[in-house]
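Single-structure report; data block below.
Our next item is subunit A:
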Amino acid sequence: MTEPLLMASELSVQKGVRALLSNVSLTVNQGDVWQLAGGNGVGKTSLLRAFARLARIEVFGRLERCEDVLYSGHSAALKGALTPRQNLMTHPSGLNAPSDLAIDTALEAVGVLGHADVQTARLSAGQKRRVALARLFLPSPRLWLLDEPFTALDVQGVNVLEARFLEHARSGGAVVFTSHQSAALGDELKVLNLEHYCGD
Partner candidate 1 sequence: MQFDSFAAAVTMGGHGGFVWAAYAITSVVILVMIVRPVLSTRSMQDTIQREFERKQAHEKDAS
Partner candidate 2 sequence: MWRIIHQFGSPPWVYRFCDRVIPWLLPLTAVALIVGSAWGLLFAPTDYKQGDSYRIIYIHVPAAVVSLAGYYIMAFAGLVSLVWRIKLADLAMRAAAPIGAAFTAVALITGAIWGKPTWGAWWVWDARVTSMLILFFLYVGVIALFEAYDNKTIAARACAILSLVGTVNIPIIYKSVDWWYSLHQPASIKFTGSSAIDASMLYPLLGMIVAFYALFALLMMLNLKQSLTSEYAQSNWLIKRITT
């Protein structure tokens, strides 16, 4: 068994005075696809941000993970003034500058290659969403932390994304994503229901 990509033991997350989640333990190994499930406000996003170490002040307990992480939040860090190609070329998350070929294959995989050089602001909401997902089709880090990746996706988009998850997991990566709906990823999917870890 290779070393786990992420190991959280007794992780607790506060929100001001309120204890949001307490004693969450999770081990993510290579090839795992984890869904953080639970109703709105249970703290899915907060836990994911804790895993990403974007939230630290109000996070207690032990968290160890590999440094090679892709995080995608609610807003997708896309600049309207830039074209999809420019957005992917100089993405602030520091993915070492992908080659043009890699960008083309990624944009084609999500079906927006035709608009690669149009200002992202002029694309439709659905197309923008797809450009955001194109990052997952670039050569990317092993551990993915995705916040509500399936929102505002049409059926075809959901299928493409689910296939990509499984492909990434099989190639030795791991995916941790939040979603309040149940994802149709078959038995490979592991679900962590955060309702059991509610604070106080």
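Candidate entries met the following condition: all candidates are chains of the complex that A comes from, given by their letters.
We take it that a contact is a pair of C-beta atoms (placed from the backbone, for glycine too) under 8 Å apart; a residue touches a chain by one contact, two chains touch by 3 or more; residues count from 1.
Please read all numbers here as calculations on a predicted model, not as lab measurements.
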item: Result, touching chain for subunit A in the complex among 1 or 2; value: 2
item: Contact set on subunit A toward candidate 2 in their complex; value: 14-16, 57-58
